[in-house]
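See structure below.
Shown here: the complex without one of its protein chains, the others still in place.
Moving on to chain A:
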Amino acid sequence: MLALVAVHALTAVIAPALVRLWGRHALYVVALAPGATLVWALTHTGGVRSGEPVVETVPWVPQLGLELAFRMGTLSWLLVVLVGGVGALVLAYSARYFRSDDPGLGRFAAVFVAFAGAMLGLVVSDDLLLLYVFWELTTVFSYLLIGYDPAKRASRRSAMQALLVTTLGGLAMLAGFIMLGQHAGSYRWSEVAENLPGGGYLAVAALLILLGALSKSAIFPFSFWLPGAMAAPTPVSAYLHAAAMVKAGVFLVALMGPAFAGTAPWRPVLLATGLLTMFLGGWTALRQVDLKLLLAYGTVSQLGLLMVILGAGTRDTALAGVAMVLAHALFKATLFLTVGVIDHATGTRDLRELSGVGRATPALAVVAGLAAASMAGLPPMAGFVAKEAAVEALLHGTAVDLAVLAGVIGGSVLTVAYTLRFLWGAFADKPDTPAIEVKPVSWPFLAPAAVLAVAGAAAGVLAPAVDRLLAPYADLYPTGSDPGYHLALWHGLTPALGLSVLAVSGGVGLFLLMRRERVRVTLRLPFDGAAVYSKVIAGVDRLAVELTGATQRGSLPFYLGVILVVLVVLPGGVLLAGSPWPQRFHLWDSPLQVLAAAVVVVAAVMAARALRRLTAMILVGVAGYGIALLFVLHGAPDLALTQFLVETVTIVMFVLVLRRLPEKFSERPIRSTRRGRVAIGVAVGAVTAGMAYVATGARQAVPISVDFPDEAVSYGGGKNVVNVTLVDIRAWDTMGEIAVLVVAATGVASLIFRHARDLDRRGDIPGGGRAESRPRWLTTGATARAQSVILQVVTRLLFHAIMLFSIYLLFSGHNAPGGGFAAGLVAGLALAVRYLAGGRTELNGAAPVDAGVVLGAGLFVAVGTGVAAMLLGGEFLQTATLDFYLPVLGKIHFVTSVFFDVGVFLIVVGLVLDILRSLGAEMDRQQETEDVEVREKELV
């Protein structure tokens, strides 16, 4: 059974490709999957008839006790035959119903066969959780099929409505399953049924499960979604909403009926809602003018009847119920298919416009007539046999059964009446309506419906054979003293036959009455599912708006404020309340620290108060340099070096951008919010300081870095512990960091460059400056306008010296302060100096490469170093040390992590170059273009 489900899944995956290949004819191939199901089920007929279920178990999630447990008893066998047989026929029908150029056809084929697979899984699952999974899968596929045409609002709305209603029920059902499973200690239905709880616990579980079954099968008060689902294409209606999915609820009731029949709420709920649904559906069907909707309400009515019969809970009603499941699937699918044919042949389904269709297509009329006879319960059809059985079974029951019988007969009267209305509306010649033009119907289009109709007749004629097949299910109920009912066409002149005659004649009478009198009675209920549904949906929408409006205010300062206040309240509260404050502390490591600290504090406070951008920028820079000074005093020369360089590059960047921005910050007039900001700032600062104090004082363990110096020398081959940490001990960290730098550089370029073609970041120079500027070393650039000539020449002289220094830093960094970061920043500053002195011509002269190439090369070298180490049998980024002797240079101590550092160097250079090109050169170019435009405007 698992294999069959897998076949469906596989077919669903390749179906779109098949449709692209062969158009609508591919559906015949897709139909093979449900066809295989049918054949497989038929080969197991013998075993099932003798009451031997087919069992298959595959472990799935053993930790959860979840198994792919399948079990096909009589009931499942019947459903499998229907799901497979009707599925294959409807797909064959669809191959004629759709056009090959239908854009949604590939998706339809895939979802349809996936649905068939899910339905198959549902009816053969023995594990309740597995059943639930398939149950929800059918809901999802049904959603996709109802929403076949996503451009139509009605199909979107109907699809969503069906999804929400059935999912709600499904969730309730899951809760019920879990209650049962937890009690029984197993989720296998065959074991749960043996081990049911009792009392209120069982009643609640049964009610929850009923909620799922009733919503799935469109029973009151959930009926409204099924007529809405008629927005789906007709094949979908024929399969999902007549034969298969709506039967899932009926199936569940039938499956659990033998175990639950005696439970308090089971019978009353099913009988009451079923009868009500039957009447409402039948009555509404009588008033429809759309043939498809007439059938849809008819289906609602019949589902109600099925619930009543299967809910009655005796051996004979159960037999009647499964017989009716079979009959209903056959005749209702047939009728839907004929409606689809009529729709295609005439272009309408409105029975007020149809006239003379029966005369034009007699074959179609015969097929529909056979199915309709079954629906009305006329011999020798399957519908007649099933209804006889139901009437007979109820006739010999209790007083309640007799009351139910009266309801069933009343429902049958309605059924006969709307059946006649259907036949009359679809096929009759109407005197006051001109005969409609009917296109010829090809036999492959009609054949599937004909097969189903004939099957319905055959099931009636061969009633004793059907009886033998289905009886094992009915025998799950306790049999009484009498031998039990048997399905047959002719039981003699029994009271049941009399009641059947009564129902048919009553139906004919009602139909004729409504034809003449135009009865306008509307059934009004105090409680309407559709109205509740729309109220609930509107309420949820309102709640979402209120909640979103209250929490998602769209203001960045607000969000940050909330986060920071939480920081103050929670960790701050813990600090105040519970943490042990260290008693011992020292004021400073050296008195000079206080001086540097004072500089930082004053600069930071003033920066927060500054009104001019430039002032604030300088103050932030001062604070940064002060930090660098603290690093020096702490004994961290690498940090100090990097901090100095970064501060400098930052100032250059700020200057480049601030020349475009207004001089002052735009002041907001609200003082109170400013006070609030300062208050939050001070509070967060205090909490952070507290955390720094407590955390430092709490340290007792020996730092992990105590072994770093030894490891740096022995494994990393270098004496500068910080640098070896970067390129060896914590090299992964650095790898991530340089990746971030590449991303940041790309982001900067993409924010500034407006066109992809400008992204050739060497940039075009007016007058072809790049080619000319390179050979002329100490002459000024072609576009140097206002810049100082002396400055340009001096920077050119200095440039190479600075670059040389940067290379020195790069290679000495392993044993002395320096390394890839510092070296890259120094080289970047050299480029910045060139740019500041001579504009973008000078920059291009100094670095005639694309910044992207530098970044990419850096990343390539860094990753390549790591991969090379792996290829040589080491770990990613493992360092190897080589000592060898070269003539002239002497003894060489070579460490492979230098390559990694080169990668870091290139990326940092690339980043700075990218910044200069974007925030410098490109912004210049944009400014110049705008200036030219302004001047041209003035001239005009």
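Just so we're on the same page, a contact is a pair of C-beta atoms (placed from the backbone, for glycine too) under 8 Å apart; a residue touches a chain by one contact, two chains touch by 3 or more; residues count from 1.
What we mean here is this: contacts and distances are computed from a predicted model.
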Assign the chain not included in the display its UniProt protein name, restricting the answer to "Dipeptide transport system ATP-binding protein", "Nitrate ABC transporter permease", "3-phenylpropionate/trans-cinnamate dioxygenase ferredoxin subunit" or "Na(+)/H(+) antiporter subunit C". "Na(+)/H(+) antiporter subunit C"
Among A:Leu576, A:Val605 or A:Val867, residue touching the chain not depicted: A:Val605
Among A:Arg49, A:Arg156, A:Lys430 or A:Arg925, contact with the omitted chain is made only by A:Arg156
Of A:Val367, A:Ala389, A:Leu877 or A:Val908, which one is in contact with the hidden chain? A:Val908
Contact with the hidden chain (one of A:Arg553, A:His800, A:His893 or A:Arg935): A:Arg553
Based on the whole complex, identify which of A:Thr139, A:Thr263 or A:Gln288 touches the chain you can't see. A:Gln288
